[in-house]
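Here the complex is missing one protein chain, while the rest keep their positions.
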Amino acid sequence: MSAPQPLLAVAGLGKSFGGLKAVSDVSFTVMPGEIFGIIGPNGAGKTTLFNCLSGLLPLSAGTVHLDGRRIDGLRPHEICRLGLARTFQIVRPFHGMSVLENVKVAAFARHPASAAAEQHARLALGRVGMAHLADLDAERLSVAEMRRLEIARAIATEPRLLLLDEMLAGLTATEAAALCEQIRRINAEGVTIMMVEHSVPIISELCGNAIVLNFGEMLASGATRAVLDDAQVQEAYLGSAAS
Amino acid sequence: MLRRFLPALVPTMLAIAGFGVGLADPYFMEIFIMVGLIGTVAVAWNLMAGFTGLVSLGHSLFFGIGAYTVAYGQVGFGLGPLATWPIAMLMAAASALCIGLLCFRYGLRGYFFSIATLAFSEVAFLLVSATLWLGRSDGMMLPSSPDALRYLQFDHKWPYGLIIVAFLALTLFLSQAFLTARPGYYWRALRDNEGAAEALGVPAMRYKLLVFALSAVLTALGGAIFANTFAFVDPRSTLGVELSIQLLVFGIIGGLGLLWGPLLGAALLIPAGELLRTYLGSGFHGINIVAYALLMMLALLLPQGLGGVLGARLARPSAEKRATADQAPAVEAAS
């Protein structure tokens, strides 16, 4: 039996804006079924990394392989169709649409027929516990609910890999716990997850493996506990251990 | 099925009723024809502008393609509508795809896209005005032919009214079919947030080109019908910027978020203009001053248009839903 194939393989990824190196020489792999963490202070390049992975930004260097297939250079919608979905930090639902319709847009990626798309949209809403809010005007949701809508939209595209960009920021302890539970549930259903988070306790709790970014560079990668205990990482986080 | 096409069915029924009235009153029929024709073109225009967020200020290009293809097809080659209408629609689709590819490839959006479309239609206007075999600024007349039916030449106005009812119905039902299926959702998502839409699997370029081509084809059909109805085409009435602005005005006043919004705008403004012209004479410009002042105020104060206000009354009340949600637990166990 051969070794299991990584779902995501990032090699030497770099992104520069003119002279500014937002991300440089980042390499890691994500195995199917795991929850993978990306930690780093503000401005470390975490969102830029996500933008590169999801195709929003072209890479300046390096490659990205999804399940053995090279995806860097593809358009965002093609990457989505291949099974990589992402959420955005600043959540803005589609204007003038209900919660269900918002998710339906995403469901159409796998189900071109309207009825099927709607059915699967409801399923996705159910998976984040928002089925009862389906007909609500999406712009009237609370922050926590909008985060869940964002996740519902992403999972409606039936991804194999889901990128979550700071979904827990600014939530109350109860809301955050509920969302973590939902994330675990989704992962148990077979979706590999990569999450960017500030909160070290959450990363320790949820993520088996992680990488740490600082000023666009990778400080450490590997098992979460080991990464967090790494000397360089400790130094970078001095004074900001838990947020 | 019925519910899905209600927004197309009701205006169609009203149009048929209007046609009925026009049968009794020829003057009404003339107004009905203008409203039906330009209003329907405005609906097609709005698929791009209101639903996809691509405001074309050069839509008269496609109207002109329709009109001139019919005119020159008949004058130059003796072709009747059976041949020239499909040709016109094909040419319009091809133009839309070319212009669209150019604009979207370079990410033109918002004002840039609008001005670019305006530039294209202006080039067409100027070139046609300078082309001898297209009649230059004087335009072309479609000559009478003994083979009247083949060339859609009627002594009365009402057959044209009938054609326009068919055009209206076709446009409304076809548009609604697209709007309630995947394209409609994709267009609205693109209008709102192209980045988020693409991340959710929406192929932006493909769907923008789709709406552009669809809108152009329907507009060209309108132009073709115009040529046969009035038996005369000239740059000013078919390629001018005035027509493009009319579409925008009808859309704003009637409501951009609705399928039938621009049709409502046309139904309100065209007869009003006619009435005022009759009572006050065409030399009185004061009317235009008032009209445009009102347009501006409406655009500022009532962004959803008059149709939007109407539509809000008919839309599902989400207020009650909010009350229910407030009482729902913060965490709900999923299935």
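List of remarks:
The chains carry the letters A and B, assigned in the order they are written, with residues numbered from 1 in each.
Here, a contact is a pair of C-beta atoms (placed from the backbone, for glycine too) under 8 Å apart; a residue touches a chain by one contact, two chains touch by 3 or more.
Operating definition for what follows: contacts and distances are computed from a predicted model.
Between the listed names "FAD-linked oxidase C-terminal domain-containing protein", "PadR family transcriptional regulator", "Cytochrome b" or "Amino acid/amide ABC transporter membrane protein 1, HAAT family", the UniProt record for the complex's undisplayed chain reads "Amino acid/amide ABC transporter membrane protein 1, HAAT family".
The chain not shown here makes contact, within the complete complex, with B. Among B:L126, B:L149 or B:A312, the one in contact with the hidden chain is B:L126.
Checked against the hidden chain, the listed residues B:A8, B:V35, B:A49 or B:L152 yield one contact partner: B:A49.
Checked against the hidden chain, the listed residues B:Y27, B:F77 or B:Y292 yield one contact partner: B:Y292. Residue B:A116 is the one among B:A116, B:M141 or B:L162 that touches the chain missing from this view.
By the touch definition given at the top, chain B reaches the unshown chain through residues 49-50, 53, 55, 57, 102-103, 106-108, 110-112, 114-116, 118-120, 122-123, 126-127, 129-130, 136, 241, 245, 248-249, 251-252, 256, 285-286, 288-289, 292-293, 295-296, 299-300, 303.
Note that only the chains that are shown with their structure count from here on.
The distance from the centre of chain A to the centre of chain B, with each centre set as the mean of the Cα atoms, comes to 42 Å. In the complex of the two chains, the chain B residues touching chain A come out as 180-182, 185-186, 188-189, 192-193, 195-204, 257, 316, 318, 321-322, 324-325, 328, 330-335.
Touching chain B in their complex are the following residues of chain A: 54-56, 75-78, 80-81, 85-86, 88, 92, 94-98, 101, 104-106, 108-109, 112, 114, 117, 126-133, 135-137, 140, 144, 153-154, 156-157, 174-175, 178, 181-182, 185.
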